[in-house]
Structure formats: structure tokens, C-alpha cells
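All protein chains of the complex are present and in place, except for one that has been dropped.
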Amino acid sequence: MEFWKDPITTMFDSLLASFTSGGMSESLATVLIWLIGILAFVSFAMILDIFLVWVERKVVARFQDRLGPNRVGPFGIFQPFADIVKLLIKEDITPIGADVVLFNLAPIFSLMSVLLLWAILPFAPKMVGVDLNVAMLYLVAAGSIGTLSVIMAGWSSNNKYALMGAFRTVAQMVSYEIPMVAALLIVTVLAGTMGAVGIVDAQEAVPFIFLSPLAFLIFLISAIAELGRSPFDLNEAESEIVAGFHTEYTGMKFGLFYAGELLHSFTFGGFIALLFFGGHRFFGLENLGPIVGAIIFMFKALFFYWVIMWVKYTVPRIRIDHMLAFNWKFLTPLAFILLMVTALIGRLLLGSSWLAPVLFLSNILIAWLTIEYLKSHAQKERAQEEASTQSVAPVTQH
Amino acid sequence: MTTMQVLFLIFAAIILGSAYKVVTTKKMIHAAFWLIATLFGVAALYAMLSAGFMAMVQIVVYVGAIAILFIFAVMLTRKDLRDSATPLNDGRFLAAVLSLLTFGGFFLLLKNWTGFTQLPSAEVPADMVGKLGTALISPSAYILPFEVASVLLLAALIGAVYVAVGATKNK
Partner (left out) sequence: MIPISWYLILAAALFSIGLFGVLARKNAVAILLGIELMLNAVNINLVTFWRYLEPAKVTGQVFAIIVFAVAAAEVSVGLALIISIYRRRDTVVANDIDLLKW
């Protein structure tokens, strides 16, 4: 029954015993087992990625009232394998004038920035790659590696559209990092720690979604923007700049970008589950064992992956000036106000049983005030617009 | 030689090699990317010094903001001496001698210091990030430098926007 309670340590110990019995030194065996563990974990992520391709295609088909892939295997479940074969046998093109090293490095960095995040995802107690005490900063740092890969790809392709796509993406990712960091700080204030395991433990009584629903919304919006998915898919706006920063990529190099994007969405689904929905907890079901907890966590991550897809295939793309104005004039101030209010209430009602309801009510109040302010602001703007169009109307004669 | 020493030598080679490329590469954009390699190496050194927070901040601030800013600046100043024979100016030999002398001076100064080969004296306290956060906002410690730094950042923000945007409006 040891395996059921703590699978990782049990596997590690048995492997270590079998390695050292052959006369290997213990430190070398430990390093080797770590490498095997990383390889297994990454392979698991990539196999999951293949499955995600199928999920994505099937779900988008249902949203658009189609059937989706249904030829290869039952429910088309082997379609991604056919896709991979197609990507592998395509010609691998490097455009003339491209910077070969950076051009080939960019897809690797793109996927790396996602796989790095998996190191800190706590699937269940004792099933976590590494329990960093600065996990939230690590999340942002891995995101900046993703930004780097985009600008690498855009610049090295020697293509106008790729460079434009890269510029747009970098502007978007750098801007939306700020409300995201503020939302992460709210979670940090509520949990009292930056470590992922500590944050999950702090949600034992109440998940943070009930303490700060607005922070959840801010995190969701900025996560979608970080991912570059619709309505924030200006980086690969097909109708404007071909395919953005990965215009010139073919075959498996494009496949790495695509796989990276899907896995990134899933990973952010996992982070939403861990930051706001209690990680592996589900009404006491997690007490059955870490493996059940990990499965619950995967299902939560898949659910929020589905939410991100739902937004993607429902909302149309927004214009670039709207995107920047939405961030700087709305999301960032809101996130910082919320952070200050949360910190103040958390300090004033430290340890009191009123903390949770007061925090929830303050969030509702802030949301209501924001909506009222937006309403009056929009009315004013509309009145101005009407006044200006009326004065212009006799001249243009439409 | 322990594992840590081998790791240190690898990271030191990455840092110094890419730093050398930063100052000698002809194409500016490559220099910026070599700088990123240096920054990653320095972040790894912080992690080896058990300053995990510093390593993360190094990547967030330097790679995520400063290096991206450099790449943007290089792209915006495209006419970047690509045709000229050397990226270095006429005083390069003097500069080389001067920097070698600086290194030699540092080395001699450090060599005569008694604690030159010492090992870490104590373990790092467990809650380093918490202590750092408390120190940065407690009035008896570092709140004044912290606030001054934030004012400096605000001034830099406003100044940068004014300098960069004001130039286009004056045209």
C-alpha cells in the first residue's frame, strides 16, 4: 500500500536500490533517476499534447456545428497521429536570408517555456517536480522565455509579416504580464506564500475563487492574452499578417509552436485550478490517495482548458489599440486597486472569521463600481460621438 | 572536483564566452542575444549561490524586460554599421589594455585579501524571501532606498516616454 500513498518516493527508492545493487555510486544513481524521471514526465506531457490536438479539433468542430475529425479510428482519435506523420514528411524549409541558428532555436525555446512550467505544477501532495518557494515568479520567468522565443522567430524569419507579428505579440505579452503579476500577488497575499504547494494547502478551507473572484477573472483574461489565443490572437491574425511570427515555419518546427500553444493552454488551465480552485481537492475525494488527486487535478485543468477554448471560438479578435487600451486603462488599474484592497482587508481582519465574507463582498463591490463607471463613461463617449457625427453629416452625405 | 565545481566552470564558461561575444559581435542583434545567454548564466550562478529569488528576478527583469527592450532598440535603429569593417572604434587597443589592467588590478587586490579562499560561513536561513520582503518595507531597515528606487523607476518611465514620444511630435 506504500505505492498508493506516495508513488514518487516509492518508485525512487526501488529504482535507487536496484541501481546501487549493481555497484553504482549513490550520487550518480540519484542523478540518473532524476533524468529518467524528467524524461518520463516530459514524455507524459507530450503524449497528453497529442491528445489535446484531438480535443481541440473535436471541440472547435462542435462549437462551429461540424463533426470534426471522424475518419481515423473511433471518433477520429488517431487523427493527431496522422497529423504528426504529415508534419514529419513535409519539406523542412529555411528561408533565404534567415538567421539559421536563431530560426531553429525559436521553436525549441517556445516549447521549453511551457515544459519548464510543468516542473512546479503540484498534481497532488508529494507529486510535484520541485516545490520552489518562488513558484509564482518562476511562472512569470518562464513566460518571459516564451516572449523571447516569439521575438527570435519573428526576427530570424527575414519576413515582414513575421516581424510585425512578433512586435504585436511582444507588446501584448509584456503588457498583460502586469495584471497577471498583480493577480498572482493577490493569491500570494491570500496564501501568505509564493510556493505552489503552499498555495494549494492554503485553500484547504475555502478555495480562493470565493475570496477573490475578480482576481480569477483578471488572471483568466491575462492568461488568454499571454497565450495569444482569440480574442487576443493578433500575433497570428490570419486575415492581416498571414500567420504572424510562425509564417515561415514548416513541418515539425511549426508543429513545435502548435504543440507548445496547446500545452501552454492546458498548463494555464492547471494553474487556474491550482491558484483559485484548490488544486487536487474535490469534496474529500482526494483523500483516497495522491493518484486520485492527480486525476482530479488533470480533470480541473482540462475543464479550464475547455473554458479557454470556449472563449477562443466565441469571441472575435479585437483591434490592437483596443487591446492595449483595455490592458493599460482598465485591467491594470483594476488589478492594482484589487490588490491594495485585498492587502488592506487581509491585514485588518487577520485571523478573523469575517475575512472570507468581507473579501468576497469587497470584490463584488469593486466589480459593481467598475461596471457603473464603465457604463457612465461609455454613455459620455457615445454622446460625444453622436454630437460629432451630426455636425459632420451634412458634408459627407451618405 | 565536485559536481558543483564542474557546474560552476560550465556556467562561468557560458558567461564569459557570451560576454566576449556581446562586446565583439558585428551584428547588434546577435550581441543582444548573446547578452541573453550571459544573463541566463548569471541567473544560474545565483541559483548556485542559493539565492533562488534573485535568479528568478534576474530572468524576469533582465531577460523579460531589459533584453527585450534592447532587441526593440536594435530593430528601431536598423542602420547599424553592418557595412563597416569593425564594430570597434579607434581606441580599441587602449581600451583592451585598460580593461586588462583593471582585471589585473582587481586580481592583485583580491589576492592580498585574507579571506580570498574562504568557504561559506553559515547556512542560508529557510525563509529568505520572507525576510527580504520584511526588510524592504520595515522602517528600521530599507524602506527609504526601496521608495527612492520606486521614485527613480517612475521618473525613468515618464522620462523615457517623454524623450521617445516627444521627438516624434516635434517633427
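By letter and in written order, the chains are A and B; residue numbering begins at 1 in each of them.
As a convention for this text, a contact is a pair of C-beta atoms (placed from the backbone, for glycine too) under 8 Å apart; a residue touches a chain by one contact, two chains touch by 3 or more.
No experiment lies behind these values; they were computed from the predicted model shown.
Trainee: Give me the visible chains that the unshown chain touches, in label order.
Mentor: Looking at the entire complex, the absent chain's contacts are B.
Trainee: Against the chain that's been left off, what residues of chain B make contact? List them.
Mentor: On the chain B side, contact with the omitted chain comes from 2, 4-5, 8, 12, 15-16, 19-20, 22-23, 28, 31-32, 35, 38-39, 42, 45-46, 48-51, 53-54, 57-58, 61-62, 65-66, 69-70, 72-74, 76-77, 79-81, 84, 87-89, 91-92, 94-96, 98-100, 102-103, 106-107, 110, 115-125, 128, 131-132, 135-136, 141-142, 145-146, 149-150, 152-153, 155-157, 159-161, 163-164, 166-168, 171.
As a working rule, only the chains that are shown with their structure count from here on.
Trainee: So the centre of each chain is just the mean of its C-alpha atoms; given that, what is the distance between chain A and chain B in Å?
Mentor: Chain centres of chain A and chain B, defined by C-alpha means, are spaced 29 Å apart.
Trainee: What does chain B use to touch chain A in their complex?
Mentor: 3, 29, 33, 36, 52-53, 56-57, 59-60, 63-65, 67-68, 71-72, 75, 127, 129
Trainee: Which residues of chain A touch chain B once you look at their complex with the stated criterion?
Mentor: Chain A residues touching chain B: 27, 102, 132-134, 137-138, 140-141, 143-145, 147-148, 151-152, 155, 163, 170, 174, 177, 194.
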